[in-house]
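Yeah, one chain of the complex is gone here, protein chain that is, but the others are all in their spots.
Moving on, here comes chain A:
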Amino acid sequence: MNIAVLLSAGRHPVSGAAVLPRLEAQAIRIAAGLGEAYGLHAGPDAAAIADALGQGLGRIAHIALPEGVDPVPALAARLAAAAPDLVLAGRRGQGGDESGFVPYALAAALDRPLVPDVLAVARGDAAGTLRLDQSLGRGALRRVVVRGPVIATVHPDAPAPLAYAFGQARRGSIDPCGLIDPCGSSDSLGTAGADAAAAPAVPVEERPYRRRPKLVKGAPAGGSAAERLKAATGESGAAATGRLLVDPDPEEAAREILAYLRRIGVVAPPAPRPNP
């Protein structure tokens, strides 16, 4: 299986040192358990991602970009050429020149599904499928089976990163793949589109991080403390508005369950009947 792990130039949340973000280290562990994986980084400097070599990756492709250039077009072109079966990324940056937005932009550019918050990945039973365990928060998991190439982001609850092994880092290699000077033909990554360099950066607004209060869904504005507590613990809203059926016949119960599943989006709405 061909697996690419997106690497970013992270910063340590406390010391500010240039480090590999923890989530990406966790992504490497998942990838290393699946098969041959390589790292992919687009940015001005490869020093920050060299750590990834000691944590389970043997090879990193580095697309050298000038400071401040949007990495998404270059990454998208490279990934389109290399066509990995799985692209793993962190789900959120931890400071520094990195962004949680990149995997989504890439998924859109490559027209591939994105599975967020993955804890574990395994090969599916059918050939060409992947089985991903997705975290829904608070310990709840959902198992997703997908066919074909997919982009997945890693959740912090995934297995802890592998230890950094200095000897392995020494043996690993960072292949510089400039946009004008692409990787060799033996490299499965292929060439990045030359037009990617010309792509203008997506206009984004940057704001300093600030802690925000936790939003409680459906909290009644100005309600009593008891009502707010109910809202916070989920005792109002969907759970409270459910219908209670006593001893319904199976046909009706099944319809009701299906309708509920459609309402919360687990089951797709019924396909429109073809006109005769």
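Heads up, the rule we're going with is that contacts are C-beta pairs under 8 Å (C-beta built on N, C-alpha and C of every residue); 3 or more make two chains touch, one makes a residue touch a chain; residues count from 1.
Heads up, the rule we're going with is that contacts and distances are computed from a predicted model.
Report the protein name recorded by UniProt for the chain absent from the figure; options are "(Fe-S)-binding protein", "Glycine cleavage system H protein", "Cation transporter" or "Spore coat protein".
Matching "(Fe-S)-binding protein", "Glycine cleavage system H protein", "Cation transporter" or "Spore coat protein" to the record, the invisible chain is "(Fe-S)-binding protein".
Looking at the full complex, which residue from A:G68, A:G139 or A:G167 touches the chain that isn't shown here?
From the options A:G68, A:G139 or A:G167, the contact with the absent chain belongs to A:G167.
Spell out, residue by residue, where the missing chain touches chain A.
Looking at chain A, the ones touching the missing chain are residues 12, 14-15, 17, 19, 54-56, 160-168.
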